[in-house]
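With one protein chain held back, the other chains of the complex are shown just where they sit.
Labels A and B are assigned to the chains in the order they are written; within every chain, residues are numbered from 1.
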Amino acid sequence: MKENQPTIFEISKPGRFALDLGKGDVPACDLETLVPAHLLRAKPAELPEVSQPDLMRHYTALSTRNFGVDSGFYPLGSCTMKYNPKVNEDVCRYPGFTDLHPLQDPESAQGALELLYNMAQHLAELAGMDAVTLQPAAGAHGELTGLKIIKAYHRSRGETRTKVIVPDSAHGTNPATATVCGLETVGVKSAGDGLVCLEALKAAAGPDTAALMLTNPNTLGLFEKNIREIAEIIHDAGGLLYYDGANMNAIMGLARPGDMGFDVVHLNLHKTFATPHGGGGPGSGPVGVKKPLIPFLPVPVPSFDGQKYGLDYDRPSSIGRIHSFYGNFGVIVRAYAYIRAMGPEGLRQVSEDAVLNANYCLSRLREDYHAPFAGNCLHECVLTARNQKPFGVKALDIAKRLLDYGYHPPTIYFPLIVEEALMIEPTETESKETLDGFIRAMREIAAEAGTDAARILSAPHSTVAGRLDETAAARKPVVRWKP
Amino acid sequence: MAWSYLPHNEADRRAMLDAIGAASAEQLFADVPADLRLTGGLNLPPALSEPELTNHLGALAKINADLRNMSCFLGAGAYDHYIPSVIDHVIRRSEFYTAYTQYQPEISQGYLQALWEYQSMICEITGMEAANASLYDGGTAVAEAAMLACAASGKKTVVMAQAGHPHYREIFQTYARDKDLEFRLAPYGDGLTDLTGLRELIDDSTAAVAIQSPNFFGCIEDLKGIAEIAHARGAYLIAVVDPVSLGLLEAPGALGADIVVGEGQGLGIPLSFGGPYLGFLATTEKLMRKMPGRIVGQTTDNRGNRGFVLTLQAREQHIRRDKATSNICSNEALCALMAAVYLSALGREGFREVAAQSFRKAHYAYRALTSLPGCEPVFSGPFFKEFAVRLPSPPAEINKKLRRVGILGGFDLGGPYPGLENCMLICVTEKRTKGEIDRLASEMGAML
Partner (left out) sequence: MKIPKELRYTKDHEWVRVEGTVAVVGITDFAQLQLGDIVFVELPGEGAMVKAGESFTVIESVKAASDIYAPVSGKIVKVNAALADAPDLINQDPYGDGWLVAVELADGSEPDGLLDNDAYTRLAEEGQ
């Protein structure tokens, strides 16, 4: 493989093109008389000129310089990088779904609306909620929608609540979302066992508490077993409980956020429901709510009157619109197909196997890597590089060395409260053989730290690129090609 | 029972439980209190085999009246442009679509380079210095741009054109409410933003003026004049543009825009009932470090070769946490890849040609329709690929009749615009043939 793949601009040659567009069959008209001259393009955009074979070779070459779930094991903690079923990639491309205009008459899109309506019901059942909006385009967008619903609810009761309580183990999006919603974040420390400290929570909760944002299991892969007490503390203070669904893959069919006392939930279809991450998106982050919050859902809400499916805009208490249309429909179709293929028992098996795989990794790695918490985990486990640090080997170096073994590394340096964290989420779609191979590699690296740390510190050795200079990239940003 | 996505057999599960030292899977969930366990199982429909699944989804898809069997003259923010075959062949490479965000650059060089090339193409067509690697869609991109302008200027008011997409304004209002940002609506006259009215709305508290061009009515705004008005009061100009139009129309960067955003769906992304789409955002160099979302930068690796990384990450939510000005994390990377392939496929000449043909065909349709008795033009300004006509009866009725003859008619402007009842917004892309346009004219002629 070439060390440098030329950019598409560098292989451009005047006169080439990759699409025969045709000349167009209507008479010409005089552009200059129809549009003021200063609003017409003075010089053309310097887009690359490549033939169709060149185009395919370029992007194919780029794809071979990239690693996906189909390339190999991808235990990226908190991201649920499970296998993406291929049939879902086909069904979402049926012309009845792709060639559908969002503003065409709902009468002519009954199949799409039926799918949306049923999907919302299924997700509500899974999360133990009373209604679901499918509009948020990603998890963070779901958080934003959820907090806006919570704010609208408090406002409707004549209350001004300005604070969101977020544990120190939370995803970075939680405090960022609170800020974007005009709310102030109050951190609560975790106790020594990795769970929310109830005393700290009691001290933080009060008449200004709008909500508590929590994942359960939390980002350490531990179930917040005091969730009932946590809910009581927040509800007694008049606040609501928000469930960050990033870790829903641990508990499908086994427990439901709604039953734990959560009032608002977002789910990540691109994590738990097997839709591809697409290299960073598109995702989908539906939000479920309990009954008192239904009036505040964003417009429009898919509806069914027993005969026809429709889109309900007549919702005076709604937080308003949050997406140009109805959310990432194409992603929702894939996730719907996944739920229908797995069925209720299958989804439960998914979570059981996900938890089994994470515990298997934890139990077989905890001799070589320090595990900060005793006992079992749920769908992901957190280890650290503490044992390797004396040799100068950090979590980052272990991650880079794993690349040489053909694995995507775990999430590193998160959660923030664990030093040198390595967060492993194997997911249920990995076989015992795959896990054994990964465990072997991790052990070899642990051993190598003592014998040849330099080999680890200079890793990766077998990838198309070596470690990249991120400092130079950020100091003098080159974010575009220039003619 | 077994599922094809789950590899374990019972022997595997047993061996793994033994290794863990657990008697049963149940034991692994010991921390979940008994009274929180779901005992009855989920109330969901039973599992479908793959043939059953394709039948079921095939049946749902078939109920919809899709555009393969209709001539589409509906736009209003989602456009039926031709999608080159190469796009799906590229994005079906599973090294792309099954990957996560490029946090390990050594094994993500392919996607990073593709996104950097995408940023470069967005900069080229918009005439800007920096672009991010995508946002959710056009509407949320407008909201992010407005919040960026407020954060960068320390001001709290945003003036938006009434002639802009109503959905985009509504999204910003949803975002603005909880941030205590003020929203002002700039009126229009004869299809274009009223510059006198606009000038009166801008004051020292104005962070930005957001103007769409071509606007929701399809009319081409004088972005240059508006930039001067905004800048005179120290406000940023946010230009909301249809990227396809930039094959013909001047790059907003050359007209004075500080931030350029828009809906990228027209760049090779299927209509797909409204999503996934592509929000794009580009800025001047000055605003680059305030941009929301991920950005790819060029650098070198420790072997001395060119390489790419996610850069300027100190802006982002996972580092700034409660000091972040945007909470975006997942974006629409695969849609950005589609747009990059689209722009590469068209190239320098093809990009202009799609715009030119859309323009020509829209003007051909305009002449054909407005020569029908009872069908009047609503506005007189220059337009790109959409235009409004006034009809003697409600557009909903006409659209119902058109659908029976295989035509998807235009958008009913009466809904979001009081005073424009009986007005229909017609969209014509390069994909429509002369025959289809002639048929629209003759069918409408017969109805009026």
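Here are a few things to note about the model shown:
The criterion applied here is as follows: contacts are C-beta pairs under 8 Å (C-beta built on N, C-alpha and C of every residue); 3 or more make two chains touch, one makes a residue touch a chain.
Everything numeric here is computed off the predicted structure, so don't read it as measured data.
The chain not shown here makes contact, within the complete complex, with A, B. Although one chain is not drawn, the whole complex shows that of B:89, B:233 or B:289 it is B:289 that touches it. Shown as candidates are B:320, B:390 or B:431; the residue that touches the absent chain is B:320.
The chain not shown here touches subunit A at positions 470-471, 474-475. Residues of subunit B that touch the chain left out of the display are 289, 313-315, 319-320, 323.
In this text, only the chains that are shown with their structure count from here on.
Subunit A and subunit B have Cα centroids lying 19 Å from one another.
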